[in-house]
Structures are given as C-alpha cells and as structure tokens.
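As you look at this complex, bear in mind that one protein chain is not there, while each of the others sits in place.
Showing chain A:
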C-alpha cells in the first residue's frame, strides 16, 4: 500500500524587521508542534539588514518554500503589503500559485503553519489565517 505523499503549502512571512520575521516563523513552527514540518521562510527587512521590505528577499523566500501546492504570504504592514501586491501584479516574480493572505501577522502565521502542517490546501491555509482576525482578547 502506498499512500501518495501530499505536498504542503509553503508559508512566507514578510516583516519590516528580519528579527520579527524569523521569530514569528520560529514561533509558528514551534506551536505547530508534532505536525508534519512545513516549509516556512522568513523575508524580513531590507537586503542590507535595515528595516523595510526587499522584493528580492520576498521572491527568494517564496521560491524556497514552493513545493507545488501553493504559497501563502503573510505580511506586517505598509511596504510589506504593497511590495507583495506589486510583485503579484508583476506576474512572473513569484511562484504561480502564490497568494497574499489578509491576516494578522503573528496569529495568522500560527494558524497558517498549523493548518499547512495538518495537510490543509492553500484555500484552507488562507481561510485559517484570515479567521485569526476573529480571535478577540477581551
């Protein structure tokens, strides 16, 4: 009996800060716990290590997690959002099935990674990350 191994959705975390992107990636993978490991890449800061967004780092991160099942991109704010949108509009800068997910950065990243780890497809990962907006703290 051979069960076909399903490829996982890749997750890209784009923050103005390299440290924030890397830490949220670590947090989300840590909280995914015993699930299957998920390809997650951080694209934080500018290429020279400053605060900002690097289109090159975003493109490289997306390529590195693309297993053919789609790539979900989560961002913090401002230029991170606009850069990903501009790259998506460009057409050939990101893997074919890449989506910018409208979600809170930290909570959405955890939801996305856990869902991808459980074998969810791109639509399920996107839905789970978006749903994180509904998680109230009062």
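Here, a residue touches a chain if its C-beta (ideal position, glycine included) is under 8 Å from a C-beta of that chain, and two chains touch if they have at least 3 such contacts; residues count from 1.
One rule holds for everything that comes next: contacts and distances are computed from a predicted model.
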Missing subunit (named according to UniProt) among the choices "Nitrile hydratase subunit beta", "Dihydroxyacetone kinase subunit L", "Putative membrane protein" or "Bd-type cytochrome oxidase subunit I": "Dihydroxyacetone kinase subunit L"
Which residue of A:17, A:46, A:64 or A:97 touches the chain not shown here: A:46
Contacting the left-out chain in the complete assembly, out of A:87, A:116 or A:129: A:87
Contact footprint on chain A, counting only the chain that is left out: 46-47, 50-56, 78-79, 82-83, 85-87, 89-90
